[in-house]
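What follows is a set of notes on a single structure, which appears directly below.
Partial complex: the chains shown occupy the same locations as in the complete assembly.
Chain naming follows the written order as A, B, C and D, and within any one chain the residues start at number 1.
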Amino acid sequence: MSVARVTEISSTSSVSFEDAVEKGVNRASKTLRNVVSAWIKEQRVGVENGQIQHYQVNLMVTFLLED
Amino acid sequence: MSVARVTEISSTSSVSFEDAVEKGVNRASKTLRNVVSAWIKEQRVGVENGQIQHYQVNLMVTFLLED
Amino acid sequence: MSVARVTEISSTSSVSFEDAVEKGVNRASKTLRNVVSAWIKEQRVGVENGQIQHYQVNLMVTFLLED
Amino acid sequence: MSVARVTEISSTSSVSFEDAVEKGVNRASKTLRNVVSAWIKEQRVGVENGQIQHYQVNLMVTFLLED
């Protein structure tokens, strides 16, 4: 049956956490084939002068290995 | 004083994490009376062809027991 | 080199999780100088009559100490 | 051989943590048959004007299923 790998990706966005998740998934899919899911491991924001500058997520990305 | 139960719900949405939380809370409230809170235990996305297909949350839902 | 402190903030919003993060960061910056980041420790919603009433986040806020 | 279920109960008392445990176990036993044990998952107090108002415990309650 199937075998997959899981790798950790850290992605940032100036817009929102969900944009960071989407960017991370898109970027991962450029080099990894068959990404099937991503689990949100951590969420963090960067702050400057009391304002949020970026949203960061760490994702555990699962992609299928071919035979 | 009061006694409550806590149960785990897994809910998915094609729109966003917050939509998944809302759907899970609404669905839980259809069968469980007096839901008072939900704690986000896990967040995950399903992916196909490099695009997010759905947002999934696992919720620990607390509801009050009546006497 | 630099020394920073990390403190836990709990913040609620009637709008969304990200609004709660932003409110917490803004409020923290009113009394703490040089806030540089915040890590999302917990997310929770309050519920009444099957509807979400507020979004709550617990943040670990890091701010630099001056010499 | 035997199969059991484990469910989370949150119980509060104005007296003590052990009273909260006892109330939670008693209440659980009213609707669940054959409760055999409870594991203390969390303990918390509610406070007002510097005084403890109630003691809260979250219990993982195990009860045997009949065949």
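Heads up, the rule we're going with is that contacts are C-beta pairs under 8 Å (C-beta built on N, C-alpha and C of every residue); 3 or more make two chains touch, one makes a residue touch a chain.
Treat the numbers as computed from the prediction; the structure is a model and nothing was measured.
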| item | value |
| --- | --- |
| Overall number of sequence copies in the complex as this file defines it, 4 displayed | 12 |
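We adopt the following convention: only the chains that are shown with their structure count from here on.
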| item | value |
| --- | --- |
| Chain pair equivalent in interface to A-B, over half of contacts matched, among B-C or B-D | B-C |
| Centre distance in Å when chain A and chain C are each reduced to the mean of their C-alpha atoms | 22 |
| Cα-centroid distance, chain B relative to chain D, in whole angstrom | 23 |
| Sites on chain C at which at least two other chains make contact | 17 |
| Contact footprint of chain B on chain C as seen in their complex | 16-17, 42-52, 55 |
| Parts of chain D lying in touch with chain B, wherever the complex brings them together | 7-14, 20, 23-24, 27-28, 31, 54, 58 |
| Sites on chain C touched by chain A in the complex | 17-18, 21-22, 25-26, 29-30, 35-40 |
